[in-house]
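The complex appears here without one of its protein chains, the remainder shown in place.
And then chain A:
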Amino acid sequence: MKNNRSIFFLSAGLILLIGSFLLNISLGSVAISPIEIVKGIFTGDWVKESTKQIILNYRLPKALVAIFAGFGLSLSGLQMQTFFRNPLAGPFVLGISSGAGLGVAILMLAGTIFGFSSTSDFNTWAIAFAGTIGASLVLVMVSLVAWRIKDSMTLLIVGLMFGSAVSAIISVLSYYSNADSLKLFTVWSMGSLGGLGWSQVWVLLLMIVLGFLPILASVKSYNAMLLGESYAKSMGINPSTIRWFMILSTGLLAGSITAFCGPIAFIGIAVPHLARMVWKTADHRILFPASAVMGSILLLLCDAISQLPGYAQTLPINAVTSLVGAPIVISLVLKKNFSKEF
């Protein structure tokens, strides 16, 4: 019975995902009907050349990035919450976003301070590269600590401290940099799903697939981890294996997403909670797909809103995810006994 219910919800979620996907690419400064889009994609028969350009080179990659980012961030968040047994944990608790931020800040801000950068126009590859380097650097430092300590709570605190220290360096850089580059950096830190070309979309997809593999291998272990590390160990789970899988997986998922799209707030923390509330289960065999589907839907819809349909302007994606998401979560949390359901 229970299983059927979960499968029903998952199927409904998948249909909703396809719906949101079509909605996302049909809305924008110019509304294009979904039928036209489907026809265009599958038959290559477009009504107007401009429509083809808009869909294929702009909206389609952006919608795919929204799906990948929603998928990756939600899965990272769920892993962190279960591993640390902390409902406030998210994909960035190990300092990944701060690390990526530092990389990008050095690229954008430090150049103007020390005078080695003359241009304020950075291409996406350079930003992604800087973000990846920064995120990996922090991740390596956290891993070195993780090597030495056994306690997961200590790891959580160390991750947060690394994050704070790195943020402090970014503040110093911001303080001394000029207004133009500071604005560029601020805009980056608000997140953006757009502006990526197909080659970047494929790289992101590859990273997401690689980051997903450790999850596949440890679904069962996450269920055991719900009872805490000691119980998990008594059931034959090796806590250090799952810890390395978690660091690897969230590093690849959250790290690559942050490098390409900037730090996207809220999705990673909130979606696992929404999935738990809707599916009413603690079983990770259901929670992982559920969070993935839900995260993708949520980010597609937030992106559709951020396009301000009918206008040429867009809102930063971070503002929309938080403005739309926070009320949803607050209302759900108030309605249900949140802490008991975790």
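In this text, a contact is a pair of C-beta atoms (placed from the backbone, for glycine too) under 8 Å apart; a residue touches a chain by one contact, two chains touch by 3 or more; residues count from 1.
One rule holds for everything that comes next: contacts and distances are computed from a predicted model.
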Given "2-hydroxyglutaryl-CoA dehydratase", "Acetyl-CoA decarbonylase/synthase complex subunit delta", "Rod shape-determining protein MreD" or "ABC transporter ATP-binding protein", the protein name in the UniProt record of the chain not shown would be "ABC transporter ATP-binding protein"
Among the options A:67, A:170, A:224 or A:299, the absent chain makes contact with A:224
Out of A:143, A:167 or A:281, only one touches the absent chain, namely A:281
Had the left-out chain been drawn, it would touch chain A at residues 2, 85, 216-217, 219-220, 223-224, 226-228, 230-231, 233-238, 276, 280-283, 285, 337, 339-342
